[in-house]
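Take a look at this one; I'll ask things after.
Here the complex is missing a single protein chain, while all its other protein chains stay put.
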Amino acid sequence: MKTRYSVFSLARNALNYHKDWERAWRSPAPKAEYDAIIVGAGGHGLATAYYLAKNHKMTNIAVVEKGWLGGGNTGRNTTIIRSNYLQDPSIAIYELARSLYENLSQELNYNVMFSARGVVMLCQTEHELRAFKRTAHANRLAGLDCRMITAAEVKQIVPIINDSPNCRYPILGAYYQPRGGTGRHDAVAWGYARGADSMGVDIIQNCEVTGIRRNGGAVSGIETTRGFIKSKKIAVVTAGHVSTIMQMAGVRMPIESQCLQALVSEPIKPVIDCVVMANTVHGYMSQSDKGELVIGGGTDPYNNYSQRGSFPALEHTVTALVETFPIISRLRMLRMWGGIVDMTGDRSPIIGKTDVEGLFVNCGWGTGGFKAIPGSGFVFADTIANDRPHPIAEPFGMNRFAEGRFIDESVAAAVAH
Amino acid sequence: MTSKPYRLGESFGHAIDRSRRVNFSFDGKQMPGYAGDTLASAVMANGQRVFGRSFKYHRPRGVVGLGSEEMNALVGVGEGSRHEPNLRATQVELHDGLVAVSQNRWPSLSFDIGSINNTLSRFFPGGFYYKTFMWPQKFWMSVYEPFIRRAAGLGKAPDGCDPDTYEHIHAHCDVLVVGGGVAGLAAAEAAAASGARVIICDENPQFGGWADIADGTIDGVAQSEWAQAKVQRLSEAENVHVLSRTTCVGHWQHNSLILFERVADHDPALLARGTPRHRLWKVRARQVILATGSIERPIAFANNDRPGIMLAGAARAFLTRYGVAPGSSGLVFTNNDDAYQTALALKQAGIQVRVVDSRSHVDSQLPTTARKAGIEIMAGSAIAAVESSFGGLDVTGVKVAPYRKGSGRVITETRIECDFIAMSGGFNPALHIWCHTGGKIRFDEALQSFRPDTHHDRIAAVGAANGTLALGGALNEAYAVGEAAGKAALPKSKAARPKVPKALQEVQQALESLWFSPATGKYNEGNKHFIDFQNDVTAADLELAQREGYESVEHTKRYTTFGMATDQGKTSNLNGLGVLAEATGKTIPQIGITTFRPPYTPFSFGSVAGPMTRQLFLPIRRTPIYEWHKSQAAQFEPIGQWRRAYTYPKPAEEKQASIAREILAVRNSVGLLDASTLGKIEIKGPDAAALLDRVYSNMFSTLKIGRCRYGLMMNELGFLIDDGVTVRLGEDHFLMHTTSGGADRVSAWLEEWLQTEWTDYKVFVTPVTEQWAQFAIAGPKARDVLRRLDPDFELSNEAFPHLSMKEGHLGRYPVRVFRISFSGELSYEVAVPANLGRGLWDEILTAGQDFGITVYGTEALHVLRAEKGYIVIGDETDGTVTPVDVGLDGLVSKKKSDFIGKRSLEQSFLKRTDRKQLVGLLTEDPSEVLPDGAYAVQEVKDKPPMEMIGQVTSSYFSPTLQRSIAMALIQSGRARMGETLSFPLDGKVVKAKIVDQVFYDKEGAQLNG
Partner (left out) sequence: MLIVHCPVCGAEGDETDFHAAGEAHIRRPATLDPEHISDEQQRDYLFMRRNPKGLHFERWRCDRGCGKWFHAARDTATMEFKAFYLATELPPRELMEQATGEWVTFFKDKLKAAKTK
């Protein structure tokens, strides 16, 4: 077990100029065989490894990563954490994740800075208001701490909001989740990596999967740039690249990879404490602890593997937010970037087994995966360990597309971040 | 803080106009300056060096750079709603009355409480916050984070709405040249010579780049002279557009670029004349030439962040451009020849200067000239320590030690008094724009930096941006590339090529990389070698990150935040890589480089939104009757892009009362509704009927001419997306009505199917929604009103039955009259060409007076239809509801072999009998109105979770029935007829009985009345 991080260990190390800090995780060479291999060291993959080791005592496992851990969408998102979804299966998994976030820092002994600063989802049309009222009723009966708030309350919580009754889409009210908020995205990946590593999980970076070996109906291992690695259980958790990886096993996916962009402003003193989502105009904003306004919107409309988005999509988002928060007009954009998101037909994730024995998949988180990381890892680990879907994962099986059993959240909100 | 006169004599400062004094204030202190000054030069001329405090340790910081690479001197400019934070003092042009404030300090610049962090910095290594602030758990949100948030964040946001305006402009050109230095100007001239349309932009107010601070001549004249002449020529040329104060912020796919022009920041008087503050250029260029120059590297030596320590090029520029001396006695610390020009310039200005050069042998031309000029050169040595006055506000001296690359510890030291240092660690080509869409780069040993390699787009780099620093090489390259770009754009052009001018410049000796200058004692023991100044990231932090396993350069960046400040690593990026390389024994290419992302420098959100704010944010559609609605003080609601009248309260009438009044009028006498927003699509052609049979779930080919039929539209998933009444106008001619919000979507959708699936169909689809005004006249007296309008119009049940259509005239108005009803009353919908709409509307009102005709809005409409149990797409449906779910199985054809959505209805989950089905609800307490979206539960528990079995889709108090009514989607609802359901609300449980959803006039007597 590693030295615990604490103000004391920090002070102790300060005395000898931080020479004795040990590595947060090893960089091991791949073994010949593992009990399970997770492809993709993003938040979901690392969390899966962590819970496999911790909850299911599977420690002879590896996480293989083409690049650097946490380098995909985990490190590119706008870090929103909420669970106020409409459909029961969504509520179940996102609330499991949110509740795990509540004390994840302590669990991992790594400060992931989960901050329940509250998520405010604006209602700007009668229709949106109705939709969120319905969600509010559903969430209340599911036991979530959420409520509708009035336009006046919105103004109190978000003083910089444009509350003019004459604006194009006046604020009619909002749906509010006080215990939603944000976290430090990199820290979530690093914390899970450090935790998994300390239980013996091999995290193998700069190791690209080039093939998935099958004998008959079952997987037998993966070809990688660092050689063949044997395993009877392969779990693919590669977000935007899931189609190409799964194709190596001859499995076709109901996925399209698109670019989702985000951007930050220059850091300024605090102007907004909570997360505000304006779905009617397609934009959302929060402020990081560093002071940057963190802004996101909808995806670019075409397939894109380049992690570089298009300007019009950003322009659309920024325009919407200048309209919603007029004071940002004189602030400036510091950095914009893109991530490759995997969009499913019903915009809900896919978690579970496949027709190939020993091959598991966890993907399709689209534009909202960060908030789900702990819950996703938790149920996916259970699914892999017991070779059957965890009850919370069950509704997210791929078979739903053949049965017409969709989990459609667009019902509640135009953008499901 | 020293207050020596820093402004030099007339012979220095070609950029300022000493005849025009400008008054401004910095931190409330009134200061004088000259036209042409930047805020940086003017404040320094007033003897002030400290401009701000650093992000983490709150160390005092002064100007380091020259332009947009500046990372320290960040200030807030302007007041109130015109305040703008985090501007680089080096880019703020001085104007009369300019008000600037320093940032991130309290109570004052010279004394800042936050600087306690510096004293304790030992406890705050890179990424320390990941290791602490975790106990007790609740303290993160209540104590730690609030403190961190307050401490972070540099400048303040403005208060109130932005009073200024912004605009967009689209431009197409053959060649875009980014950067107006010597290389850029040369490339532009060569490109323009071929007749190509050229745009050349530069970030600064003046063109020329470093021409005025670089040695060497072009065709016998000084570089700056040559540059100014070229700019003149180019701005006069027909086919060239010259843009100053214009930054290319980014390059996107297919050579589309965004230029950010600061139109009025330098002269607020322009704003008063209506000039936009900023202008965003959306440029599509056939060819792009990057002449973005290079950025000088600082050197990592102990306490290299003290105010008074600048980049050598910057020090030189302050001297020559603004006539501002960086100090009275200084030191140039370099690993290359270029910085010797700074030494010479200082000497010339009568400022005492020494050179400390890390290279052991310096005998090329510039150093020799320096020696001749009597400048002491300490070769093979480096700065080991910087001494400063109390609080680190000023440099007082340095310790210089012998330096041999690789050998760590300092043995002997010489102390030298000085009050400023000019440093130069070499130059990095500005690759940012090259890399924005993934241009490849390679490491250049001579430069000890990356330079452009290959690019998939039509883009090239010239001059320093391409790593070609020498004047002659840069010119040749620029002319060649410029000419090639022109030719590529206009292959047929026969224009003469301009001759490449003759360049004369001293040959410079190669630099030797100097990534880290050892300090007295080990560097991680208290000495801070800053790599990222603004974010307070030191060499020790980077090295620690490596040891902790954050090995990927992206990990190091994110863990230490190096390169993440507002300069996005312009001065820190490569130095960081150098340190990492030496710490790990890898090469810089092995370490790799972090991704360059737009923008090159921060640009305003206002400019991105441009004019598309406030009234122009999104269009609003209004019906021909809109003005009348307004005159009646109607309350409006947005439906799609439309504004529809919700209800028409009389003076002092409650909303609910007016809605009830409108409803009862329709039930008891007659009401009038502006239904013009209703979607209308004309469908014409031999295969029109076949198309309708495909897109509607029910049959339309059997519809008789002149008859109407209600149709249901599904998507391919089997879910309802639209509905409406379609009329057959002729054998091959139909008029389709859609929902108001769905009109555009549906017509586009029909086009899509015709063009991509049933391509052999001969059909035209024409949206005509706005060609017609359409009114519903509904109620027992509807027929009487129409008779008043035109006694000759045949309205008898026999001649004009329900669900039929008549074309003709009502009085002088050409109309189509549809006998259709969404209220359940006798109802006629009258369609008239839009331009005649208001006229007919007024005449209907007059004709209806005696019958007490009452105009009703969308809410009354919704209640009326709910009383009849009619569905509304978007209320009863939410994209997951099938026709069967809402009990309209009858409208799902069994005869048709195929229509959109048919096959999906067969899928197991859609065929289940326990799906949610539409039913009516009557609450036990008739006065209790269920809230929209309330859920019924299987069994009420004292606390959640409870199993939900369905939700209310519409709920109203019905004035007609004098009780509440509701519709709901309930699991196996139809099988539960008569059952009583429980809806747990906040604090109470409402009980309601499942009934048939038709609450009023089940047999439709009214309808056919």
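Here the chain labels run A and B in written order, and each chain numbers its own residues starting at 1.
We take it that a residue touches a chain if its C-beta (ideal position, glycine included) is under 8 Å from a C-beta of that chain, and two chains touch if they have at least 3 such contacts.
Just so it is clear, the structure is predicted and the values come from calculations on it, not from any experiment.
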item	value
Hidden partner chain, touching residue among B:R404, B:K440 or B:H456	B:H456
Contact partner of the left-out chain, one of B:F123, B:F443 or B:W758	B:W758
Residue numbers in chain B that touch the chain omitted from display	252-254, 256, 284, 437-438, 456, 716-717, 748, 751-752, 755-759, 897-898, 902-904, 906-908
Missing-chain contacts mapped onto chain A	241, 243-244, 247, 252-257, 301-306, 308, 310-312, 344-345, 401-403
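In the analysis below, only the chains that are shown with their structure count from here on.
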item	value
Parts of chain A lying in touch with chain B, wherever the complex brings them together	5-7, 9-11, 13-14, 17-19, 21-27, 67-71, 75, 88, 103, 105-106, 109-111, 113-117, 125-127, 130-131, 133-138, 140-143, 160, 167-169, 184, 186-187, 190-191, 205, 265-271, 287, 289-291, 306, 308, 310-311, 314-315, 318-319, 321-323, 326-337, 400, 402-406, 408, 410-411
Residues on chain B engaged by chain A in the complex (per definition of touch)	55, 82-86, 122-123, 125, 128-135, 137, 140-141, 145, 148-150, 152-162, 166, 250, 252-253, 256, 258, 282, 436-438, 522, 524-525, 540, 544, 547-552, 554-555, 558-559, 561, 566, 568, 595, 597-599, 602-606, 608-610, 612-614, 617-618, 620, 637-638, 717-718, 874-875, 878-880, 904, 907-910, 931-935, 937, 943-946, 948, 951, 984-986
